[in-house]
Structure formats: C-alpha cells, structure tokens
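With one protein chain removed, the remaining protein chains of the complex are shown where they sit.
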Amino acid sequence: MPFIPHTEADIAAMLDSIGASSLDALFDEIPVDLNCAGLGGIPPSLSEMAVTRLAHGRAAQDGFYSSFLGAGAYEHHIPAAVWQIVSRGEFYTAYTPYQAEASQGTLQLLYEYQTMMASLTGLDVSNASLYDGATALAEAVLMAVRANKAGVRRVLLPDTVHPRYRAVAQAMVKNQGIELVGVPFDKASGITDLAALEVMAGEAAALVIPQPNFFGALERVDALTDWAHAHAMLAIAVANPLALALLKPPGLWGEGTQTRGADICVGDGQPLGVPLSSGGPYFGFMTARQALVRQMPGRMVGRTVDLDGKPGFVLTLQAREQHIRRAKATSNICSNQGLLVTAATIHMALLGPEGLKNVALSSHANTRALIDKLVSLLGVERVFSSPFFHEAVIRVNIPVPDVLRALRAQGILGGYALGRDYPELADCILVCATETKTEDDLEQYRQQLERILSRRNGRDPSVPPCAYK
Amino acid sequence: MPFIPHTEADIAAMLDSIGASSLDALFDEIPVDLNCAGLGGIPPSLSEMAVTRLAHGRAAQDGFYSSFLGAGAYEHHIPAAVWQIVSRGEFYTAYTPYQAEASQGTLQLLYEYQTMMASLTGLDVSNASLYDGATALAEAVLMAVRANKAGVRRVLLPDTVHPRYRAVAQAMVKNQGIELVGVPFDKASGITDLAALEVMAGEAAALVIPQPNFFGALERVDALTDWAHAHAMLAIAVANPLALALLKPPGLWGEGTQTRGADICVGDGQPLGVPLSSGGPYFGFMTARQALVRQMPGRMVGRTVDLDGKPGFVLTLQAREQHIRRAKATSNICSNQGLLVTAATIHMALLGPEGLKNVALSSHANTRALIDKLVSLLGVERVFSSPFFHEAVIRVNIPVPDVLRALRAQGILGGYALGRDYPELADCILVCATETKTEDDLEQYRQQLERILSRRNGRDPSVPPCAYK
Amino acid sequence: MLIFEHAQTGRRAHAQAPYDAPAADDLPAELLRGTAPLLPESSELDVVRHYTRLSQKNFSIDTQFYPLGSCTMKYNPRACNTLAMLPQFLARHPLADAETGQGFFACLHELQEMLKQATGMAAVSLAPMAGAHGEFTGVAMIRAYHDARGDTARREIIIPDAAHGTNPATASMCGYTVREIPTDRQGNVDLEALRAVVGPHTAGLMLTNPSTLGVFEKAIVTILKIVHEAGGLAYYDGANLNAILGRVRPGDMGFDAIHINLHKTFSTPHGGGGPGAGPVGVSERLMPFLPIPYVLEERGLYRWAEEGDCSQSIGRLSAFGGNMGVLLRAWVYARMLGGVGLRRVADFATLNANYLAAELQKAGFDLAFPERRASHEFIVSLKKLKDATGVAAMDFAKRLLDYGFHAPTTYFPMLVPECLLIEPTETESKETLDAFVTAMAKVKEEAEMTPELVKGAPHTLPVRRLDDVKAARELDLAWKPV
Partner (left out) sequence: MLIFEHAQTGRRAHAQAPYDAPAADDLPAELLRGTAPLLPESSELDVVRHYTRLSQKNFSIDTQFYPLGSCTMKYNPRACNTLAMLPQFLARHPLADAETGQGFFACLHELQEMLKQATGMAAVSLAPMAGAHGEFTGVAMIRAYHDARGDTARREIIIPDAAHGTNPATASMCGYTVREIPTDRQGNVDLEALRAVVGPHTAGLMLTNPSTLGVFEKAIVTILKIVHEAGGLAYYDGANLNAILGRVRPGDMGFDAIHINLHKTFSTPHGGGGPGAGPVGVSERLMPFLPIPYVLEERGLYRWAEEGDCSQSIGRLSAFGGNMGVLLRAWVYARMLGGVGLRRVADFATLNANYLAAELQKAGFDLAFPERRASHEFIVSLKKLKDATGVAAMDFAKRLLDYGFHAPTTYFPMLVPECLLIEPTETESKETLDAFVTAMAKVKEEAEMTPELVKGAPHTLPVRRLDDVKAARELDLAWKPV
C-alpha cells in the first residue's frame, strides 16, 4: 500500500471507533449503481526503483541537444543553490500561506519578490504570480478593460507580440466580448508600425507593447507608450524580465518628463531561474502603477505588524480575489506558480543587479556573434534592421524544415521556424544564443549550417526524413 | 572574488579598525623570504556556469554501464528521499556536534543509527562511524590487541577476507608491531579451512570472520566463533550489513546456548543508502559487546537529560578520544563519515526490517538467476560449493581480461577478475547482481558472454585492445 | 530581516555571473536602463543562509500535519521530484521537435490515459495549469458547445452556494451570469431550488462532489438529469476527487466536463502557492472543443495536437502547453500507486476522515453534518464554543499552530458558522490523528478555561498574530530603501 501507513490493527481499531464494519461501508452513501469496479485499466503499482528505472530510460532516450531555440523560453545557467533551496520541504510542500503566522518564510519571500519585480519593471506594485506570461497578458487585457471608465472593450495587440501569447489572450478574453485588434509591423525594421497605429486611434482600452518583441527586435517603446496615453489608452508592457536588467524599465517608458510610463507590465518569469522543463511550470509576472492595484488579479503580500509590533507579512487585498468576491473577483486564479517565484527570488538575489545585467549582456553578445557568423555564409541574411536583444531573425535560401532537420541530425536545434505563425516569413528562422553557449557551440552551428547550405543543389542525403507522415 | 563578500568600503573600514595599511600588512609576521608569489600554476577562476559545463562534459564522457561488479561495493536502489534530506543545509553544513544543544538533529540521528546497527549486528553498542570497512577492520584488530590482557600481538586474518581490507589492516597495524596471520581457504568450498585453523591455535588475540566472505561464500561462522573463543581469542566479524537483514547476526554466532557470539563486528555501510560514488565516501561501522565499549575507537552518542529533565543527546565517553586522551587515545580518528551515516539511518528507516530483507532476498535471487544462466553456457562453471549470498565466483575457459574487455565494449562490466589477488583463481570472475538488475539485464549478460565464448578459437575481432600499453 | 537589508553596494555572488560581459554598444542609449534595479547585492552565503532560514519559518507537509480542508495536503513522494527533474526533462525546450522528446511524451500520454481511466471521461487534455484554470477550460468548452449549436441564449451557470469561489469567478470569466442555489440541511443541493432555476438560459451547472461540505451528493443522478433535460451541461470540480478515486467516476455520474487538481489528488507539491495542474476531462460531445495542446499518439510516435488538428478547439491556455514538471510528478505518482493503489487512496482518505470525525465528536466537538458519512473531509462548527467563550474559529486555528499542527481551513464553506474544514488525507497515521485529537481537545479546554490564551495565539511562532487590517489599509507591497 504505497504511501498508506495503516496496519491491520489500525484499520480494525479505526473502523471500530467509527462503528463501521468495513472500508466499503464508508462509501454507503454513494448510489450502488454508480460504483465502479476499480481502476483495472491503470497499470499495476511499481516500486520507486522500477519507476526510477523507467523514467531514467525515457529521459536517456530523449538525450541532450545544443539548442538555439528561444521564442519565449530561454536556456540560462541557474545557480546550483537555487533549486537546492527551493526543494526544501518547507517551501516545496507548503500550501498557499493562509495561516500567515505559520508561513512567514513563503510570505516574506513573496514580499521580497514583489519588491524586486516592481523595481525591475519600474512600477509600483507586483502580484505574487500568474500562471505564465501568456495568461498574464490575458489578465492584463482584462484588467485594462475593467479599468476603462468608458467601457471600451477593445485592445490593440501588435502582431509582434508572441503568437502564442496572442492566442492565449484571445482564448481567455473572447467570452467576455472583448476584441483584440492586431497591429501590423514594418517589414523592414520588424517593429510595430506607428503609422498603422494612427489609423486605429480612438476606441481602445489599451495598447500592448512587447519589449523585445517576438523577433527579438526592440520596439520604439517611448513613442508607443506616449501614443497610447495620448489616445486615452493604458500601455501594457510585455517584457522579458532578464532584458530589463539592461533595458529601460516599462515604468519609465515615454519621452519627456510628463510621461507616466507603461501602466501594467507582464511577462514570463522563466528566464529568472526556471529551467526550460519542456514548457513549464514557469510563472507569469504582473506589475502595475499603484492606482491600478485594486484591479490586479492574483495574490499579493503586504507587510504589517504583529501584536507586539514586530514586522510580519500577510496575504492582503483579498477582497479582490475569488474566495471572497466570488463572481465579481478580478480573476478566478487561486493556485499560482509560487514555487517558481521562490526560485526566481533566490535566483535574482544570487545574481544581483550586476549579475543579471551581465547575463543579459553575455546572452546578447553571444547572439550577436552567432548572427555575424551565420550571415557571413552564402545564402543567409538578416531580416530586420532594428536593434535586437539576444534573439534575431535570419533568412535561409533552402527550405527551413530541411535546414532544421539536418541540423537536428547533428545534435543542434537551430531555432524556431517562423513560417508557422507568419506565412510571409516561411523562409525565416528565429535564433537565440544565451550566455550558456560557448564560442565552440556557435562555431559548430556555423559549420553545420555551411555544410547543409553548400549542398543546396541535390537533396542532402544526410537529412533524415520527417518522422511524421 | 568568488565567495568573498567584502566591498571596497568594507575592506577600508576593517583595515582601519585593525590599524593596518593593507592586506599585505596582515602577513607581516611571515618571514619575507618565505613569501610565495601567488598560485599562478593553478588555472584561473571559472564561473559556476563554466565549471558546470566542464563537469557535465566529463561525466558524460564516462557514461553508464550495466555493472555486475560487487567485491565490496554494491549498487542498490536508494530512495529519493534519502539524499534530498541528507543534502539539507542543516545536516550537510554542520560540524561535529561539539555544542550538543545546537546539534540535537545530528546527535539524535546518530543515537538512532547506533540503535539500528547494534540490532542489525546483534551486539550491544555501536560507534558513530569510522572511515570505511577496511579501516574499521584495522581498528578492530587494534582494539582486540588492546583488549588482550596477555599482550598477544597476533591476529588471524583469513584469506577469504576482502584483499583490500587485509592490505589496509596491514598498513595500519604493522607499525605497532602487530602480526596479521593469513588462514587459507578450502579450495572446494571457498570458505575458511577449519583444519588449517587448528594448526594456528594459541597465540592470537583474535580471529577475523567474514560473512559473506570475499567470494560471496557463507562461512561456517558458528564453528569459527566457538573455535576462537575456545582458544581465548576474540571473534571479529566482518559483515555486509545488508546481508545481516537476512543472515544470523554476529552477536548470536556460535552453537549452543553458552556461546557469546562475535565480540566485535565491523564492515562497510555503503550498501545502506550510499551511492557507489566511484569509491567513496562510504562509512565503516563498528559494533561490539558492552564490555569492550571503552576500547572502542570513534565517537559515540549517549542519551541523557537536560536541566529540566528532558531527554537529549550528547557525545559521550570522550575520554577515549584523541582530543582528550591524546597519545593514549583508542584511535587518532577525528572527522568520521557522519553524513553517510545520516544517509544510512534514513535509508534503514525507510526500508525497515522487511524492506531491507527484501532487498537482500531480491539481490540474492538475481545473482542466483544470473549464475544459473551463466553456468548453463559451455565454458563457464561455478567454482565453490558453499552457499553464497548475492555474489559468486565463476570460471571461464578463455582469458578473463579478454572476457571482461569484450563485455565492456557492449556496455557491461562483467565482474571482478580474481587473479589480481588470488593467482590460483586467474581464470575466475566474481559476479554480483543486486536487486537493481532486471531479467533483461541478466539475459544481456548471458547472451554477450555466450557470443564471446563461442568465438573462443580465433581472437575475437570485437575485443578492443587494452588502452594501457 | 529582508534580503535587501543583508545587502551592501558592491557586494556580489561572484561565481554566479559571467565576468567581463561585453558592452551592448549596438543598442541605442534611449532604450537602455539608467539606474540599476533594486535587487539585493549579497554574497552567496548570505543568500543561501537567508532563504534557508526563511524556509524554516514555514509549516509544511514535510514538517507538520496539515489538515487543510479541500487542499488534500498529503505526502508528496520525493521520487516524484527527483524523476521530474531528470536533466533531460529539465533541459528540453518546449518548442523542440516532438521527435526529440518521445520519452517525455510517452510519460504524458500515459498520464493522459490513466486520467481517462480514473475519471471515466472520453478524453483528457493536460493543458490547464491549476484547478481554476481547468474550470475556465471546462466552462469555455461548454460555451463553445452551445455556441457551435447556435444555442446562444444560454448565459447562466448554476452553482451551489457551498461551491469554492473559483466556480462563480470562472463563470464570470467565461461571460456567464451565476445563479446560486442553496444547500439543504443535510448538505445536499436543494433540488427544488435547482428545478426552479434551470431553463432555456441554463448553460450548465458546476458541482463539486463530494461537496466542500465533505458529503457525497446522493441525488447526483437526479441533479444531472434535471440539468441535462433543461439542455445544460454539467461541470465537475474535481478538487475532491481524492475522496472517490476508484469508487465512483465523474464520467459514470454523467458529467460533461471535469478538472482534476493534480496537486491534490495526485500529490504533486503545492509549493507554497503553486504550481498546480488542472487537466480537464470531457464526454464525447465536448471532445472537439478540447484545448490545445494535448498528446496524440500515431503509429507509436507521439506529438502535440495543435491548431491544425482540431479546428473547434477553444484554443491555447498557455504559451507552452502547461505545467509539464507537475504532470511528470503526477505520472510518477500514478505509476507508483497503480490502479489498485489509486483506489486505496479514497479508501484510506475516507477512513481517516471518518475516524477523525468520530474521535472529535467523542471529544465534544460538533460536526456540521453528524448524520452524514464524512467523505475525505468534514466540518466541525465551533459556533457553540464561540457563543460560550468568545473564542472564534480563527483563534482556535491559531492556537493549534502552537501545538505544531497546521490549522484546518477556516470560514469555508461560508454556510457553516465558525467552521473548521478538516481533511486528514490517507497518508497520515492513526497516531498523528490521535495526537491531533488530543491537541484539539486541549485547545477546547483552554478556550473554556483561559480564553485569552487562545485569543492571543499563536505564542510560539516566529511572529504573533498579524494585523490584517493594517496590511490592507496601509498598503506596503514593496520595500523601499530608507
């Protein structure tokens, strides 16, 4: 009986105390005809040893790759200390800190996290996390619409925002009759087209501004922010938090001294100490101006004092949340991504402002070096002219799927094929080299790509066929 | 400055407080001509990320093998909980519990460990560990000699004891003028020759009795123990602690009701939750009869009470130890293998008596199955007739180094070549299959061995040459 | 002390960052940051020590009995953590081709299949990242279903008053109006009230069974019949699945959509707030609307089902498909328990709850539904004690902390005054339950003899009772350097 401590004697004594004749008797309120015969369809119990062997086998089957994939999830070095502390039972096996006095560890950490995120984004307040960057964007859209006094239910969502984020936002807001309107990008620079925006002025509750955008390109965030405010819209930043160690924080976006900066900033916290993990768990972050704090979704931790006046921490502003406000809550979110926030907080504390900035700089330098190497090859060119941060788009003159498959056969994941989301960029690859990559890794990529391209005339016999269909 | 927190301002303020002009000034008592220029011969500092990459590369280079090696170190499944708890900072980064009140975690755990080991070996008292099984044997020999009222400095050490243990004991006791006398084994049964013993009666302080012995064979421990006592010698057991979940505990060895059992039991605790780890750290255990407690080396934890009468734990009988008794101490040991004992204690608690016995039984059954499979091959035979526990000797009819190298090329470590320590067994391999092995693993071994043996006439072209010379 | 207070300008954990990072001289100055963010400048030792010590200020399953009702705080097997964090799984990029992750996909696919078996649903998607996210998914599918049929007048979701707050909040997020229905004296849905609200506006019903009152909704078949006949669909909030695993399945009860909180029933850790995972299961008719991605198996090869595979899908719920690490932990758990073990979960969770209820009743506590069988949890009401002594459920809860027990859930469900919702889970031993009963009895006695002691609790924790009101009034959500 894995994980069940009961001895025969325990069971007998307990049934006796209850006054029940058997375990079955405890289910006597369940209508008999609903009873299921058991879970025979589920494979039999394995010992920890056997599952360990199975899992190791599966992991070994998948192996490791030299990856140049970014597109919203980034490979960074995570200090060994981070997950050793995160895995401590006291963090790992606690619930949401409902009993504040018995949860000061988690609560203080969250308060520290909120402080770090507020500062990193240049805004006043942070919540304690949302599911991921994409749902955080959706929540920001809902928040902006709630905050809109005029009842406008339309939000401008540039095409340069991560396509998956746009899809999630769409799925999450459409049932509330909110319209998300795309904004095209300039084909030369790869950033949002300010001219196109002008056409859309007026009826929108907010403009979303990605920085860097999905192509790695740096948007003209000051102009966009000021434009949004000039048109009575909120400015919602979607940012890579690592980039913010280097880039102007959203809270300061805008030109001139009158600007108030972006109103809300969201993004995915994964680059801050969360392993790629095949896609999750990551965490969404959200910060905002103080004025919007009561519109925020998700938990927040506040500092207060105890009976003796000693400082301590509690969940606060719970009246926004579903367990109090129910149908009128700012969101239905309950469980969030607390443990990942724990990792991020320790990660940021270990790196500090200089360390985080160095990671950003090194990642960026690696991507620059890679791009330089690749565009030196015949048949490869850069696509967009804007400055980029740690990720950029290249165009290749043979079919992208073939290129990527051939690279994969050499243990290299060459990047993200943009054609899937942008048909006009079907010959383009989004590549990223973080600080984890060495000069040798970059050189491997270049050499392999050169080899692949140089055979462009015949079909390369070393390209394995696609496994699917 | 890795791991140094000092800021420039700190350094200035601290030097100021000291009244020193520079860091160099702090070393002004070191004779100038001894000053070394620095450690330029040591490679420059790497970031954690860079060392991580380097270490991962080295580990990947080594890879994994399907191993049938035992010979004193055994592959067992270790519950995931064990090392997750052991790695907790409070266990991992504490020192020897000199301040008992601030070390009740470690001290209580050690008391629990002592309890478990005493019971497992059937003896009264346990120390808190020695370096490894081999040094534990050496310490037992010294202890037996100390305890010998007649001043006899001779101990009988059968050839069936692990050759490395014998070597270590020799290195550690020879300077005190103690003589270790070998006892031959019976070539048919593979166990200590009782007849040969008779010849040696008289002048010895102790007889060492391995169970199982180095060949995996089960010694006639009752007869040996009684023989030792009949000749006024102490009986020193050297046991695999996992085997003791199944086998008669040394404290009960001997026939008839008058027997007092072995006097001391030592061994290596590695099978109790310690990974193979390329050879260490493991830990040596030692238990003994109460009467010998003051002769024991190493730390011991005792239960006592605090000022309020509440139970608590302290290091005790420290007057035996080097830091008090100095030149007259029972041993020079100071640091022991505490963290491994931590692992073993949690491991034993998780497995319990039934679990530990099941591991022993499964390991044994796997080895039996393997031996049956292998001896069914032409050219393979069992060597010794005695019953064995989870390890046994086979003879092959082509050179052992070739067999092992050919197996290794298939990812299999086929066992330990006995010729190195027993020239007369140059055609023999000691094999072991623990509970971690599946039927498929055993079958792989059989098939590969069959393939290798079937080519016995020509040199097998698939045998790679030896890398050395 | 905050980590910021351990910090010092110029201090660094030097091993943790590449040195001499090259300047980003290609980036326009106006896009760069002027001042450094307020991250602590600390040494590695200070960070490790600070967070290790902070952790010690938490109660957790690994350190305390944690009978937090509705949260299923059972033992989180350590192997789940170890195996979910195997380096290949951790290093895998979410957008890497499926060919490079067949081992990983095999685990997810098995989990998907096991969840189908355990719930009796026709199909499962692992995408939602928590229970509430699963609820959203389920209700969005219900809406997509009606919309697809042009049945667009259905704009109401019926929810019992005992429901968890996520249920009504979810309905609102899906653009629905909530119709709350009362609970009867026995803790059941009031059937008359249900009949009164159903109709052509009914999009569906959301129900937790066993309910958050800790009792099994006996008339479940009738309830679903009423809803279905009115043209509505039925959503099952699987937060309490631990109570009935292998005994009765939501699919067999007739539900159209469900979620499962893997961080409850499948014992993945809650991490002080999350992450969870809330896979959804659906009946045949909702299958076309399942969110993406989910795992497809075709001729022995696995891949994600994506946009092209399911044109009617409600779409994506996350950028990269869900909380994979949580799913892997649940997979390990389910494989260790197996079919028989999963059924035992319900048996022993129920045994523990009923035993604890019986013992507490013997110790003089009032059960909210004494005539009912407890499911995996049950409610004690301290109303009488409060009236007699002034000691409220919250005071009582805080005093339990002093005895080394995490408090049960307080003031939820809101219907029962001064309630404690107690869920022991199957992984706790009789001894632990007995010790808890002793502590409960002791606190009751204290409440009667020395009520101030209880009202001033806790007394032995890192802080005494904290001022919630001040926290909300004088908002302090981020530290500012002085």
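For reference, chains read A, B and C in written order, and residue numbers begin at 1 within each chain.
Just so we're on the same page, contacts are C-beta pairs under 8 Å (C-beta built on N, C-alpha and C of every residue); 3 or more make two chains touch, one makes a residue touch a chain.
Predicted, not measured: the structure shown is a model, and the values here were computed from it.
Student: Can you list the shown chains that the absent chain is in touch with?
Tutor: Over the full assembly, the chain not pictured touches A, B, C.
Student: Which one, C:D26, C:D184, C:E297 or C:E431, makes contact with the chain that was left out?
Tutor: Checking the options C:D26, C:D184, C:E297 or C:E431, the one contacting the hidden chain is C:E431.
Student: Any idea which of B:A73, B:A140, B:L156 or B:L370 touches the chain not displayed?
Tutor: Per the contact definition at the top, the residue touching the missing chain is B:A73.
Student: Which one, B:D222, B:E381 or B:D402, makes contact with the chain that was left out?
Tutor: B:D222
Student: In terms of residues, what is the contact footprint of the unshown chain on chain A?
Tutor: Residues 1-10, 47-49, 79-81, 84, 89-90 of chain A touch the chain that is not shown.
Student: In the full complex, which bits of chain C touch the chain not displayed? Write them out.
Tutor: 6, 8, 11, 15, 43-46, 48-49, 52-53, 56, 61-64, 74-75, 77-79, 336, 427-429, 431
In the analysis below, only the chains that are shown with their structure count from here on.
Student: So which chain is farthest from chain A, going by the mean of the CA atoms in each chain?
Tutor: B
Student: Can you give the whole-Å distance between the Cα centres of chain A and chain B?
Tutor: From the centre of chain A to the centre of chain B is 48 Å.
Student: Among all residues of chain A, which ones touch two or more of the remaining chains?
Tutor: Touching at least two other chains: 47-48, 52, 79, 87-88, 435.
Student: Tell me, which residues of chain C touch at least two other chains?
Tutor: 11-12, 15-19, 42, 44, 48, 52, 77, 79, 81-83
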